[in-house]
Structures are given as structure tokens and as C-alpha cells.
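Every protein chain except one is present and positioned as in the full complex.
What follows is chain A.
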Amino acid sequence: MNPLPIVRASLARNPLTVILFTLLIALAVALGIAISVQERALRQGSARAADRFDLIVAAPGSQTDLLFSTVFLRPTAVELLPGQIVHQILNDKDARFVAPIAFGDSHRDSAVVGTTADFVTYLSNGLAEGQPFTSINQAVVGSLVDARVGDTLEISHGHADDLTDGSGDADSYDAGDHHDHDHTEGEAHDHHDHAHEDVTVTGRMKPTGTPWDHAVVVPVEYIWNAHVMGTGHAPGDTHIGPPWQADQMPGLPALVVKPDTIAAAYGLRSRYRTAQSTAFFPAETLVELYSVMGGATRVMSWLTLAAQVLVVTAILGGMLAVLDLQRQRFAVLRALGASAAYVFASVWIYVGTMILAGAVLGLPLGWAASAIATSVISNATGVQMTATLGWTELRMAATLLALGFALALVPAFRLYRASVVAGLR
């Protein structure tokens, strides 16, 4: 028994319909695949980005906001941690090192972040070229910043996003330091005021696959000074980096702490979860986010699967109509001696071929859609993401395939039961 030539003939009979149905199935599969691949790429990319941020200590507030502003350099309004607590953390014996993080300014589209030279070196495993900054008006740029060593960069107050819509006073840093700092509304709109001196690029970081690749990193003293908060050192002391003086210590949006041991990490987190500060592991916050995101993704996946089943069902409806046009052909085959099983197999393989082709085409199509989306999101966020097909997507395609094959039994059974004599008329 060989139903394949009949399947081939049936497929060739309505090529446009076959192509249309196959494409519809492919698009339905691609939608599910793209959502799944995208969710994983986002999860893995964000986890990699937060990898070097062991513990974040900040003023009480939303941990998600703090995570977004510190790790992903997204502009959010955060309070400042008081200077005396900053000084206490900077000198905590359980920390291998502590890096102050200050933000709120920008250079073109790049966020300007204030920290220490040691943290820059730690974050990028050494520099790709040049030297770390050694004075207040120097900067190290991220691997993707369009600037060369030796260039002078103009720093503006506020974030690039804020500058775009002209609302520079939405600056998160200002939101926290309003009590120390007397910008007027007019100054807030002046994107290059006198306090923001130009900086000279001394080095370039290696790629980190994080939004820091798009950042201009300056000494934390630069940010403090630009925001008229001092430098953390005695007046006239021009050195940058630790140690800072307790009585001169300005407030900070966040500190990144590298604990000595796991036990120390939990100790630090517990110690700085007070009324005046909060401490959290970024990984923990990400897991909570993933849980929400994963839940949403699961709902999306079920909705997508439901949509796919609807598409396949609709296609099978169309298929029944198309096959009704071929009823006479199958009746003739029965008259020539084809068993009902032969007709059943021919129709099932005919419909199954379209479903299989759609699923096989949908996999790369979904991956390609996800790769494009990943690239767009990577460019927008700086979080390096990779779109890869995994077992989840293969299982998803296999599930649809199995459902499609099961639904293909309907037209097969319909023609299997069709009257030969009626079909011959």
C-alpha cells in the first residue's frame, strides 16, 4: 500500500491553499516559539547582567527600582542613603569591597555613573585599553560608548531619556537629594550647567554584556561635586576613592557590596535591613521578577497554544471544505479497490504533511522573530541576550504537532466513512 503518490497529487491540486494553510500554521507555531525564546533570553541576559552585583544596600524603597537603576542603569526615582550609613558600610569588616554607585547624569545617550576605579576594573575584568581614572574629571567608558581614550566628554544633568522629552527635573538623583541640593527648575532644564565639568576619557572597559557597556563611568566624587554635595573628602583634598571622611560623606543612591563569604553576605543583608536602609541580593529580586514574568509567560504560552489550536482547528475546517472537493477522487479510489484504511491514511498524511511543514517552518521563523526582538531589546537596554531554541520550544512544537495530527483524524475519518456510490455521482 502506497498512499504517498495520492498525497502528492492532493497537495499539488490546490497549491495556493496548501501554502496558505502551511504558512498560517507556521505563524501560529512561530508566535509561541518567539514568546518562549524571548522570555528565556531576557531571563538569562538579566541574570548575567546582575552576576557581579552580590549585595545592594540602599535607602528603603522598591528593590525592583533599585535593581533597575543600579544594575540596569534605568532612570528611576530613588531616595539617598544617609552619609553616615554609607560611611559605616564602606568600612564594614565583612565586606571584601564596597563600591558606591551614584547616577543621575548623562552624556548623549549614555548614563553617567559615579563609582570607584576598583569597581570598574572588577566589573569588566580589567580594561580593554587605557587606564582607570585617577582624578575627578576623568572617565572610563563602557565598551560600546562612541568615544576614544583622550576624548573630552560633555556631561549633562539628568538622563538621556529625560533630556529627550525636556523634563530633566525628573532626575532620580534629584528626587533623593532635594534636601541637600538647590537646583531650580530653570537649572534642571539647563542640561549643561556650570557644575558639570567636562571629563577626559582615560580608559575603555571590556565588554560586560550589561547596560554598563553603554555607560560613562566617572569617580563618585564627580557626581557628588556636580550636585553640590562635596566630595566626601576634606576641602582641598583632591584625591579620589577611599578613604572618605565620615563627617564629609554625602548621601548615595546605592552601594554594591562584595561579601567575604556566603555567611557574611547573609549577615550584611540582615544588618542593613533597617528603618534607614535596605539590603538585598539582586539575584533574589530577579527570581521574584522571573516568577512574575514566568507566570505571565505561562499564561501567554497557554494563550498562544490555545490560539495555535484554534488556528489548526480553523485550518482543519477549511481542509474539510477542500477535501469535500476531492470527495469524488477518493470515491474513485475506493471503487478501484482502495480500502477505507488507504483513504484514511491518504487524507491523514495529506493534512499531517501541512501541519508538519508548518511546525518545522514555524521553529526557525519563531527563532528569527525572537532574534530580531532580542537584538532590539539588547540595543535598547544594553543587556546582552541570545535567542536560542531549546527543549521547551521543541516540546511546544511537538505538542502542536501531536494535537494537529490528532485533529487531522477528523477529515480522515469523514472521508473514511463517506459513501463510495454517492462520491461517484
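We adopt the following convention: contacts are C-beta pairs under 8 Å (C-beta built on N, C-alpha and C of every residue); 3 or more make two chains touch, one makes a residue touch a chain; residues count from 1.
Keep in mind that, in the parts below, contacts and distances are computed from a predicted model.
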Discussion item. There's a gap in the complex where one chain should be. From "Urease accessory protein UreG", "Putative ABC transport system ATP-binding protein", "Heme exporter protein C" or "Isoquinoline 1-oxidoreductase", what does UniProt name that chain?
Written reply: "Putative ABC transport system ATP-binding protein"
Fill in: Sole contact to the chain not displayed, among A:338, A:356 or A:400
A:338
Fill in: Residue, one of A:3, A:75, A:219 or A:382, that touches the chain absent here
A:3
Worksheet item: When the complex is taken as a whole, what residues of chain A touch the one chain not shown?
Response: 1-3, 5-6, 8-10, 12-13, 328-329, 332-340, 342, 420-421, 424
